[in-house]
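What follows is a short report on a single structure.
Rather than the whole complex, this shows some of its chains in their spots.
As written, the chain order gives the labels A, B, C and D, with residue 1 at the start of each chain.
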C-alpha cells in the first residue's frame, strides 16, 4: 500500500466509486446477456418443435 | 388494494411509465438554475435549499397528471368507481404509489443535487428530512388536484394552477426548515408544522378527493 | 336480485333526455335496449352503473351488483392480456381468469401487450373482463362494436351461460346479436322540449 | 466481401463471439496494469499530493464518455442512411456505457475538486458541459425505453442523437461564454503531440486510457450481442406464437 498522505480518503473513495460503478455496469451487462442467451435458446427450441 | 398498488407500480416501471422522470425533471431544474441566475458559488449556496424544495415541488406537480388522467381516458376509472373498493382507499393507494415512484426518489437524490448548488455542509440533513416529511403531503394534495380536473382534457396545466396554492404552506414550512438548517440555525419548529400538515392531509384529503372524483365522473 | 327501474328521468349536459322510464330486469333475463342515435341509451346505462345521478325516479337492486362495460374498455396498453385480467379479477376478489380467457379464445394472445391488439381483439379482452367480476347484472353499451361474426357468437354464448347461472344483462345495441331476449325501444320515452322534471336548469324556467 | 456483411445480425453474433475473449482479456489486462501501475508505481505530485492518482480514472473515463457519444452519432447516421440493424442496436448498447463513463468522470472530478479547488462542484465550462452531456445520455436512454416498436425507436433516437449533438456543441460554446473556468486545459493534445504531464504520470495514464477504450469496445460488442439475441428471440416468438 503506497503512502497516500492526507488525501487517502479522497483517492480511495474515487477508486472505490469508479470501480463500483464499472462493476455495476459489467454486472448488469452480464446478467442481461445471460438472460438473453437463455431466452433465445428457449425460443429456438420452441421454433424447432413447431417445425 | 394491494393489486392496485402493484399494478400502479408495475405500470410506472414499464416503458413510458414515468418512473424516474420526476427525478430527471428535478435534476434538470436544479441544473438550469445556475444557467439562469449565474454561476457565483455564494449566491447559489444561499438559494440552494429553496431551489431544491421548489424543484421537488415542481417535479411532483408535473407527474401528477398521470395519476388519474390515464385511468380516466381508458375507462379504468369508471370501472374502479363501480368496483367493490372504497374510492377513498383506492385514491390513498394511488397517492402512495405516486409518492413511492416520485417523492421517495426525490428525497434520495436531493443531497447529490445539493452538491451541484454548493449547499452548505450542515444543510444536507435538514433538506433530506424536510423533503422526506413534506413530499407525502405533496402527493396527497396532488391527488386531490388530479381528481378535481379529471374530466378536463389535458387538465395538466389547470391542475398545476389549482394545486400550487394548496402547496404553499407545505413549501413555506419545508423550505424554511431547510433554510434554517443550512444557515446553521435550528429548524425544528417549521419541521413540526410540516409534520402536522403531512399527517393532517394524509388523514383527511382522500375523502375530499373521492368526493370530488365522484362528482367529476358524472 | 331483480333490477327495478321506476319512473326514471335522466339528463345529459343538464338537459332531460329520457323521462318516465320504468322496467324490471329479473334473474336469468336479458333486455336489449334500442333507440336511434342520441336517444339516451348511453346516458341510461351510465346512470344504472352509478356513474351519474338520475333527475328523478328510483333504481333498486343495482347496488354493487352491476358490471358495466362502456365505449372504453379500461385496458392498459402497457400491460399484457393476462396482467390486465388479473388486475380486475383481484379488484373484484376473484382469483381465476382461465374461464374468461377460454370464453373469448384469448389463450393465444395471453402474453401480448394489450396495446398491440387489433380493435376486435381489444374488445374481446374488454368483454372477458366481465367474466372476472363475478357480478350478476351486466350493463353493456354497444358490446359488439368491431367484433367479427365468430366473436359475436362467443359473446352470445357468454351471455347465455351468464343468464343460465341466474345472471341478467341489459344491452344497448344497434345491430342484431343473435340473442333470445326482450327488446325495449326507448324512443317513446325521449324527453320533449316541455319536460322539466328536475333538470338542473329548471329553476331558471 | 464488404464490411457491411457484418451488419447482418447473425453474422455479427458469430464474429463477435470469436473476437470477444481476446478483447475482454486485453481490456482487463490494460485496465488493471494501468490502474495498479498508477496507484502503486507513481510518486505523488509536488502540488497535488496523492490526488494525482485520480487522473488514471478521471481522464480515461472523460475521454470515453465523449467518444461513446461520438460513436453513437456515427452509428445513428449509419442506421438512418443504410438501415443496418446492428448499428442501431450498437448505438443503443453504447448509451448506458457512455452514461456510466460520464458518471465516473463527474464523480472522480468532484472528489478531486474538494482538495484542489475546495469545492465539490464549480460551474466551470468543462464540468458544466459534462453535466449537459449526462442529460443528453439520460434523455436518449429514456427515449429508447419509452418506445415499443424497435425500428421506430431506432429512427427517433437516431434523429435525437443528431439534433442533440448540434445542441451539445452549441451548449459548449454557450457555457464557455457564460463562465470562465477553473478546470485545467487539455494536457495531452492529440493533434500537436506536445504534453504537459510528466512521463512518470503519462505512461500509466496512457495504458489506462487504452484499457478504458478496450473495455468500452468489449462492453459495447457484448451488449450489442445481447440486444440482437433479444430481438431474434422476439422475432421467433412472434412467428411461432401468432394466431387469431
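One rule holds for everything that comes next: a contact is a pair of C-beta atoms (placed from the backbone, for glycine too) under 8 Å apart; a residue touches a chain by one contact, two chains touch by 3 or more.
The model shown is predicted, which means the values in this text are computed figures rather than measured ones.
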Check: In the whole complex, which copy numbers belong to the chains shown here?
Finding: A x1, B x2, C x2, D x1
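FYI, only the chains that are shown with their structure count from here on.
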Note to self: Roughly how far is chain A from chain C, centre to centre by C-alpha average, rounded to an integer in Å?
What the structure shows: 52
Check: How big is the gap, in whole Å, between where the Cα atoms of chain B centre and where those of chain D centre?
Finding: 34
Next item on the list: Give the residues of chain C that touch two or more other chains, as numbers and ranges in rising order.
Entry: none
Checklist line | Interfacial residue positions of chain B with respect to chain C in the complex | finding: 2-4, 7, 10-11, 14-17, 73-76, 78-85, 217-218
Next item on the list: Would you pull the chain D residues touching chain A in the complex into a rising list?
Entry: 35, 39-40, 44, 49-51, 53-54, 57-58, 61, 96-97, 100, 103-104, 107-108, 111-112, 114-115, 215, 219, 222-223, 225-227, 229-230, 232-233, 236-237, 239-240
Notebook entry, point to check: Inside the complex, what are the residues of chain B that reach chain D?
Noted result: 15-16, 20-21, 24, 27-28, 31, 34-35, 39, 41, 44, 115-116, 118
